[in-house]
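The complex is shown incomplete by one protein chain, all other protein chains being positioned as in the whole.
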Amino acid sequence: MDLTPTPEVTAFREEARAWLRAHVPARPLPSLETAEGFAAHRAWEARLSAARWSVVSWPERYGGRGADLERWLVFEEEYWAAGAPGRVSQNGISLLAPTLFDHGTEEQRARVLPPMASGEVVWAQAWSEPESGSDLASLRSKAVRTEGGWLLSGHKTWSSRAAFADRAFGIFRTDPQPAAAGRPHRGLTYLMFDLRAPGVTVRPIGRLDGKPAFAELFLDEVFVPDEDVIGEVGEGWRIAMSTTGDERGLTLRAPGRFLAAADRLVRLWRGREGGAADTALRDRVADAVVGARAYELFTWASAARIAAGRAAGAESSLNKVFWSEYDIALHETALDLLGADGELEGTDWAEPYVFALAGPIYAGTNEIQRDIIAERLLGLPKGRR
Amino acid sequence: MDLTPTPEVTAFREEARAWLRAHVPARPLPSLETAEGFAAHRAWEARLSAARWSVVSWPERYGGRGADLERWLVFEEEYWAAGAPGRVSQNGISLLAPTLFDHGTEEQRARVLPPMASGEVVWAQAWSEPESGSDLASLRSKAVRTEGGWLLSGHKTWSSRAAFADRAFGIFRTDPQPAAAGRPHRGLTYLMFDLRAPGVTVRPIGRLDGKPAFAELFLDEVFVPDEDVIGEVGEGWRIAMSTTGDERGLTLRAPGRFLAAADRLVRLWRGREGGAADTALRDRVADAVVGARAYELFTWASAARIAAGRAAGAESSLNKVFWSEYDIALHETALDLLGADGELEGTDWAEPYVFALAGPIYAGTNEIQRDIIAERLLGLPKGRR
Amino acid sequence: MRFLLTDEQSDLARTLASLLAASDVPGVARAWAAGDLAPGRALWARLAKAGLFALAVPEEHEGLGPLPVELAVAFVELGRYGVPGPLVETVAAAALLPAEHLPALAAGDLAATLTLPGGSPYALDPHAAALVLTVSAQGGLYAAPGHGEPLPSMDPARRLAVPAAGGALLATGVPTAEALRRARLLTAAQALGVGQALLERTVAYVKQRTQFGTPVGAFQAVKHRLADTLLALEFARPLVFGAAVTTADGDVAAAKLAAGGAAYRAARTALQLHGAVGYTQELELSLWLRKARPLRDAWGTPAQCRAEVLARYGEAGRTATARLTT
Partner (left out) sequence: MRFLLTDEQSDLARTLASLLAASDVPGVARAWAAGDLAPGRALWARLAKAGLFALAVPEEHEGLGPLPVELAVAFVELGRYGVPGPLVETVAAAALLPAEHLPALAAGDLAATLTLPGGSPYALDPHAAALVLTVSAQGGLYAAPGHGEPLPSMDPARRLAVPAAGGALLATGVPTAEALRRARLLTAAQALGVGQALLERTVAYVKQRTQFGTPVGAFQAVKHRLADTLLALEFARPLVFGAAVTTADGDVAAAKLAAGGAAYRAARTALQLHGAVGYTQELELSLWLRKARPLRDAWGTPAQCRAEVLARYGEAGRTATARLTT
């Protein structure tokens, strides 16, 4: 067991830290869920990318640094510790890009990844449909074969970023036969499409705080050329599942985010008059510190297992439940520390609190994650699902 | 809405308080789960009974005072506030007696109730069997018809008080046909039997702290005369269910117990050096006070509804879940307040803590109670059970 | 001793509920949040006509009260339907204001808001109040000459501003403690109603929403979570009405703690069990979802209420929180 970084990793950390210290905007950007904030975040991605910090774990030819998992985790830690902006390209980088690496063609990677890395093209995800939340296999939106490509029709929802993004990716039913025969996971195909193509209507949906953090997409015979099909036609479910796995695992939620949040919480607590005497709040602040450390070390252990060639598997469900509940508890503690200001919309903690509330819902509800933990990690009998 | 007692109720309260103040043993009796303690508690019951305080809500002819629900609640409050001993006759008083009032004959009541009231005969319950915990309908112990009565055979377990008690009551399968035909709730009969009758073997079971708080009963053709059948042969399930309802309801857990426990907890907290500054513990002590008050008022509301002729019904499941989890939390707080002494077997809090731990298990597990709450009070679909 | 609502009290709840059910309160609340106060004021007038504010005012000043139990009954309904505005504050102000203001307040013609010494620096919705009151530590009641820019709360139907210092002295030696008790009790009642609305809507939703071919409400995890939500609300309810009966400070703090906590728990449950759809502003549910936490903290955070419960425990004349009787 070893927690000492090599000199190379330390050098990498210092390089990242120095760049971030010099470049992170002194004042937070406007919310990325507004038109103005979206543009500001896109500009930030361009700056990150120009210095090759936007996608450190990608190969150099697509704009990355070929960093291994250890460096990626170190970069994320520094990134969040520096108070750098949220990543508007997150969906593309952590959901679509891994799929292209695994299932895309070289032509697709060369075409899609560099503008994703630079923020020139921002991607939205288009998984859910109104009747298919947790139950993704019941998707109905379809793609019908046409000359040189496919025509998409249907209704997607909870498409995060779609209010302002450029393109989207999702799975569509290209063959209705298997579903009719009781095999709904078959006959689905993974496609990329343009949110400004004819036939696309984007209706932004206001989040709890009113910001259009996601949108509904109404698709009416939207043309998608064959070059924008990822992997084999009809294999979309299998391909999407590996992508979903990533969303739940390391790629979305590096510990740096939570370490930085716990750090801010401690500062808030220490800055509060008479705060230290209140052991009830102290205990919750301590729990946030311990939780961030636990998540960090859990992630290092996962990274070491992955580096040793062992797959992550169902442990990513433990991960998802932990960070999503951790994140809410931390932000609730912050609001309580703020006292009468805790309910104000305008504090630094309000938007992240609202964002945290969604954690147990998206990327597989925590109810489903607990079923997976019980069945796959503990071997308990499958219940009705 | 009115929380003011009438002068008569206040006079009753004062009479009870005066008697208890004069008679409650200055030092706690030995644990009622020991032979010595059992005898001491039985003697206490005799004293209570001689002054007609053992069963205040029973008719006078059986040893009671014909007190209404309000007086009964007032008596319980005073009883526990006075630090009076646990009730060794509890099983008989709160489980068997209500059944006899509803389903017994006058001959049975006259014969059974007075010695129960005086502690001369202490009753154990004999519901569970090794394969039937929550699932009572799957009982296998049987009663076979014989000249003038029945012969009991089978294996009962978790029979609380049975290590030292005199008699027991339970349900037995008198007709195997309905169960074989898929109707296991039919063909059961409610019987009383003597724990010292030929054919009865009592094997005490040590609780977590080693005390024989319950026993297994091995029954081998134990004769029960017809006069000890309660209600109609074959109707035992229906009869037992109404009894189980009482166990979960008002009769077992008067708020006085929890009010007194919260009071002791506050005293422990106030007596602790520097305790008031520890808001984490303060908050838990406050929660105990609030919980006791909530339980008290909830009970008064139930009593008022019952007095107005409305049945308690599934709300008793709310009651059960509340007090059982409340009781554990309160005792955990007490142990934490005790610091290094918290783990000692010999403190005033150790035995009640161990006792509290059983709360969510017996009288219908809290999992089952939550199913009942969801299905009967909220109308959610029945799941697999 | 009969700890049950009287028929008249139950009738009051029904009357208000049917008035509110016919009033498109969600629309009123959205308009209020957008700064259009007219529909809210119209609703305020209808509530006044039904006797709401009169319950807070003594008979000699053209009121019917003060009737804390009836007020608690009413505020449960106000919470349940999500009525916006400084309702609690107006009723609390009735305990402080000089007699000449009370007939107007009883008639619904005087919306007031206030801060109290030692409490939050913010007054709720001062832009919607005819009187913005402050009380000095010495018990002087002032009509604030203005207030800071109203700041948006995470509940869009609430705005908060710090009243300007000074202003006209309206009265001296006012009963601050009584105003705080009222505000705390009725916020508790309102929170209870909010929690009830959240639970009702969530139960209805999980019965109808299917996933994996089954109503979501058939899953045991969903059932147990809703059972716990009901449990918390049903044990908060007697505390709220008990506090209305005794008006003991410890009881009021206990009621606020329990009802506020139960409402926030109901909000978390409602959000989780609605899934993504619950997370949107569009669904009516958001009206209550965003109200639960501010109400949990208004006029007494959980920590403040817990401290009060213990400070009052065993107070002379009230054994226990108060224990019912002596």
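As written, the chains take the letters A, B and C, and residue 1 is the first residue of each chain.
Here, contacts are C-beta pairs under 8 Å (C-beta built on N, C-alpha and C of every residue); 3 or more make two chains touch, one makes a residue touch a chain.
Treat the numbers as computed from the prediction; the structure is a model and nothing was measured.
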Chain not shown, its touching partners among those shown: A, B, C
Touching the absent chain when the full complex is considered, from A:A35, A:A51 or A:A307: A:A307
Residues belonging to chain B that touch the chain removed from view: 128, 133-135, 157-158, 205-210, 214, 278, 280-281, 335-336, 339-340, 342-346, 350, 353-354, 357-358, 360-362, 365-367, 370, 383-385
On chain A, residues whose C-beta touches the chain left out of the figure: 1-6, 9-10, 13, 70, 74, 77, 259, 262-263, 266, 279, 282-283, 285-287, 289-298, 300-301, 303-305, 307-308, 315, 318, 321-322, 367, 370-371, 373-375, 377-383
Hidden partner chain, residues of chain C it touches: 219-221, 224
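Convention: only the chains that are shown with their structure count from here on.
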Chain whose averaged C-alpha position falls nearest the assembly-wide average: C
Chain whose average C-alpha position is farthest from chain B's own: A
Computed distance of Cα centres, chain B from chain A, in Å: 53
Junction residues of chain C - those touching two or more other chains: 218-220, 222, 303
Numbers and ranges of chain A residues touching at least 2 other chains: 278, 280-281, 383-384
